[in-house]
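Okay, here's the structure, questions in a sec.
For this view, one protein chain was removed and the others were kept in their places.
Per-chain numbering from 1; labels A and B assigned in written order.
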Amino acid sequence: MTMRGANRPFCRFGLSFFIILLLPAYLCGQESIAPPSKVVAYDFKYDRGEAVELSWQLSPDDKGNGSISGYEIYRAEDPLDSFISIGFVSAGTSSYRDKSVYKGQSYRYQVATSSDGHLYFSEISAAVVPRMELINWNLLNLFIIGLFLCGSVIFFISHATRGKKLFIRKIAGLEAIDEAIGRATEMGRPILFVPGINDMDDVQTIAGITLLGRVAKVVADYDIRINMPVSRSLVMTTARETIREAYMGAGRPDAYSDDMVNYITDEQFGYVAAVDGIMVRQKPATCFYLGAFFAESLILAETGNSIGAIQIAGTAQPAQLPFFVAACDYTLIGEELFAASAYLSNEPKQLGSLKGQDMGKLLAMIVIILGVLAATVSQMGGGQFFTDIHQFLSNIFTVQN
Amino acid sequence: MKRQVPVIITFIVGAVLIVSVFFPPAERLGENFSVFFDIIAVFAFFLGGGNLIRIHGNKIYRRQKDWAFSAVTLTGFIVMLAAGLFKIANPNGITGDVAATGSLFQTLYYNIFYPLGSTMYALLAFYVASASYRAFRAKNKEATILLIAAFIILLGRTPLGVYATGWVPESFSLLQIPNLAIWIMSSPNLAGQRAIMIGIALGVISMSLRLILGVERTYLGVDNE
Partner (left out) sequence: MDTFGIWVAAFLTLGIISFLYRDNPWYKVCESIFVGISAGYWFVTLFYDNILGLFWRGVTSPDPHYMLLVGAVLGFMMLLRLVPPIGWISRWPLAFVVGATAGLYIINYFSSNVMLQVQSTLAPLFSTKFGQPIFEASLYDTIGNLVIAGGTFTGLVYFFFSKEHKGVFGGAARIGIWTIMITFGASFGYTVMSRMSLLIGRMEFIFGDWLRLIR
């Protein structure tokens, strides 16, 4: 209500604006520019009642030759308040989504062709009242495909729980983890674990922490020093809990120390400056970079290289993967990072989830083959059937906002 | 209680958020939860900041190796905290904007924080060069492919690429390096990006489900069962 009250001066301003612009246009008698027609306003479906969809037929003079600069959108609250301008779209555009409406309030719209500083107004649209719907039926396709993906993950988790054997291929980077930890044992040097620079609200960080759990178990068993500088406080507390549990599991709770995990700073490059310093001073035998990384990825990996450490990296930041691939011994590429903890756990339930996500890939691959073939055959004059298949697949993979 | 309650919380919160997307009245829930996280993160900072003071304080107290550098860190931390929280030298006093021009907080930011950060970032130029050299010694087929693609794209963005292959006739224009670079960016690069992105999404979905269903609970310091 406060917001609408605040709009009142703007309404008056809008009215004056309207008259000032309309009057000269009328007096000059520039009938050559036609206004848009058939302005229709309707409630945007399946939302919280916070949007109105507007469509119109372009002015016949909108021929893309620059004579029309665009369309000015006007709105009035019903019962008829003054019209105020709420937006502008360029020439050739015949729709607009008004996201500044209130649920339950009635509105009318008018669209004006803007040309050479003059406005040519359409008829006023019928009233529209934005309403909130309970279910977003626009997302039905998302729901069905999501159900298939989640369903297959859950199915294979329960399938594996019932004792069914599942085959999971070897993942090179993960096979190397034991070797890398073994190297630290032989050399008597510490392991450096960097969980990225994002917080626990990034699933990559969570994936990094779950891998830390696996690494920490081996570290605890072999009594190797682990050093984990972090850039987020929440990651610090979580990592400490994870490592402590690993030491408890190994029956050596006394060997655990909170000093294994240290908060440095939230600042990206401040953190990198400190980790670089730690690397060159402590010379860890093995460096793990598992989590969300940004520009610092290469600084870390190259510094690690300079001290001769074995480096295993994994991230789902596509832009940083090339640097890790170039500078590290093993890199877990995107999906492999998330699969890693399941793979290393060797628990049937976790491995089942990997089989489940493969079903998602299979679905994507089948849809790509069918869709591309249907589109190609349709294009070559193969008939309506193939056009329909392409259209169908394209539609069910389109997310409407 | 200690082990089960967190698993139940994760399940309920995760499941509710997934379902909320399909129900407009609840679709803002995700935004609310993100705000909760922002608040939790600040509280957590008391633990992180406390740890920073404890670690460096101990080092100074015990006169451990490099304790003087710890003193510098601690001094910087406390000075910045004081400058920000007490708005020292702020032209508008305690009610002014914390980063007002002329305040100690803003001065420290521009004269210390900013040059340090941007120089650290600029070091990347050297590291990119050394990584390129490393890639240059391509050890296997995959690394060679990476190197060739990188080389073409790099040349394609410089005048050298135009000069080097300008003589190639128009009918084979794709073989001109700038065109080849554009083609690589728009075709194989796009394909690889898509495969990676779809893979990542499926990995995220599977990982998130393991978390929500309590199959993966290492992050709680609780061993998976």
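Assume a contact is a pair of C-beta atoms (placed from the backbone, for glycine too) under 8 Å apart; a residue touches a chain by one contact, two chains touch by 3 or more.
Remember, it's a predicted structure, so these values are computed and weren't measured experimentally.
Judged over the whole assembly, touch between the missing chain and the shown ones holds for A, B.
When the full complex is taken into account, the listed residue touching the unshown chain is A:326, out of A:68, A:157 or A:326. Within the whole complex, the absent chain has one touching residue among A:97, A:131, A:252 or A:281, and that is A:281. Residue in contact with the omitted chain (choice from A:62, A:77, A:98 or A:241): A:241. If you put the missing chain back, the residues of subunit B touching it would be 2, 5-7, 9-18, 21, 30, 32-50, 52, 66, 69-70, 72-81, 83-85, 98, 105, 107-126, 128, 132, 135, 141-143, 145-154, 156-158, 174, 181, 183-202, 204-205, 207-209, 211-212, 219-221. Of the residues in subunit A, those that touch the hidden partner chain are 142, 145-146, 149-150, 166-169, 171, 200-203, 206, 234, 237-238, 241, 263-267, 269-271, 273-274, 276-277, 280-281, 318-319, 321-323, 325-326, 333-336, 339, 343, 354-355, 357-358, 360-361, 364-365, 367-369, 371-372, 375-376, 378-380, 390, 393-394, 397-399.
The rule is simple: only the chains that are shown with their structure count from here on.
Centre to centre, using the average C-alpha position, subunit A and subunit B are separated by 14 Å. Partner subunit B is touched in their complex by these residues of subunit A: 46-48, 132-136, 139, 142-143, 149-150, 153-154, 157, 199-201, 203, 206-207, 209-210, 212-214, 232-234, 236-238, 241-242, 244-245, 249, 258-259, 262-270, 272-273, 295, 298-299, 301-302, 305, 316, 318, 321-323, 325-327, 333-339, 341-342, 345, 347, 349-350, 353-354, 356-357, 360-361, 364. Contact residues on subunit B toward subunit A in their complex (touch as defined above): 21-25, 27-28, 34, 37, 40-41, 44-49, 51-52, 55, 113, 116-117, 120-121, 123-124, 127-128, 130-132, 134-135, 143, 146, 150, 193, 196-200, 202-211, 213, 215-216, 218-224.
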